[in-house]
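With one protein chain removed, the remaining protein chains of the complex are shown where they sit.
The first chain written gets the first letter, and so on, giving A and B; residue counts start at 1 in each chain.
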Amino acid sequence: MCTYKCLHSNCVFLRIVLPEGALSAEPEARMEMVLRRASQGDQRAFAEIVREHQGMVFSIGWHFFADRALAEDLAQEVFLQLYQGLPAIQSTSHLTHWLRRTAVHRCIDHSRRKNFRRESPLEEMQEIATGTAPADSFLHERLRQTVAQLPEKQRMVVLLRYQEELGPGEIAELLNMPVNTVKSTLHRALEELRGKLTRKLKEARYAIF
Amino acid sequence: MQFSEDDLRAALRRKDPGEPFTERVMAHVIQRQARVTAAPRTASRLGELWHRRWLRPALTGAVAAMLIVGGSLGFLHYRNVQRWREGEAAKQQALVALRITNAKLNHVIERVRTSQAP
Partner (left out) sequence: MRIVERRNGLVGLLVGLALFCVALPASAQHARLKLDHLEKLSAKAVEVNNVTLDGDMLQLAAKFLDMDKDDPESGQAKNLIKNLKGIYVKNFEFEQPNQYSAADVEEIRTQLAAPGWSKIVENRDKRANENNEIYVMKDAHNNIAGIAILVAEPKELTVVNIVGPVDLDKLSALGGKFGIPENKEKEHPKKKDITGGVP
């Protein structure tokens, strides 16, 4: 039972109408302002840029390497590089594009230098297989791990397609590849993923039973 | 093993590393900003001057004066940085307080409106 009482004889307050929309500027216009301030040396504004984009930059590294510490280090380097080159950034869309491009190329460079390869140990697979996690998050976890084991080019194409939702043309421009190569690489990557996942699940089943 | 494109999207959804990451980045940014690199040319020029005996007392006095002024400026800078931090913290507190107040005020308005609805 819900009761309401207005105990003040002059209850002007109750006639307050909530605004229909937000009073502040559109998000994009606001980010343009933040970018301008950051370019002028405002560190608070730069911190806001970091907060806004750290999810994207970190996730590219994390999904590429499946290594949180490495992903954080690379993401940090990207933002420090951004801080040096802020005056050259012309707009928020340029900023997003620059961050994505820099993160991608840093990942690829690091991978080539270290010849990075990650294999999930059998114990980890067993844990996941016998855990009480719902089926879809088990699948997602396996997908993440398997993506991280793809060859470097396929891995990055998959990330850009499904994490960043970029089209083949945008991926081609980012990776300096012909569009058809992007499409065929994506096709092969998905085939590889299906094959790897099926093999891993069979191995896990044998391990359990 | 079958999976859909949506499964891939869900699996590869962006993850935020959180505020600790932002703080680490900003700590590095502030460090870089504060780093002062002495120009090698200045150091070698000072060395040349030091070899002229008659300049040594003047140079010693100048260095001492620079240290005192630099120390005072450093202290002032430290106080300014402290004050800036305090101001930032106070500003954030005010924003948090207003956000909560606005949220709760509108919550009450909403409850009242709901109770008035037929």
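Operating definition for what follows: a residue touches a chain if its C-beta (ideal position, glycine included) is under 8 Å from a C-beta of that chain, and two chains touch if they have at least 3 such contacts.
Quick caveat: nothing in here was measured; it's all calculated off a predicted structure.
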| item | value |
| --- | --- |
| Contact partner of the left-out chain, one of A:R37, A:R101 or A:R144 | A:R37 |
| Residue ranges of chain B at the interface with the undisplayed chain | 16, 18-19, 82, 85-109, 111-112, 115 |
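Here, only the chains that are shown with their structure count from here on.
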| item | value |
| --- | --- |
| Centre-to-centre distance between chain B and chain A (centres being mean Cα positions), rounded to whole Å | 25 |
| Touching residues (chain side chain A, partner chain B) in the complex | 2-4, 14, 16, 18, 43-44, 46-47, 50-51, 54-56, 58-59, 62-63, 71-72, 75-76, 79-80, 83, 136, 139-141, 143-144, 147, 158-159, 162-163, 165, 193-194, 197-198, 201 |
| Footprint of chain A on chain B - complex, ascending | 1-3, 5, 7-17, 19, 21-22, 24-26, 28-30, 32-33, 88, 106, 109, 111-112, 114-116 |
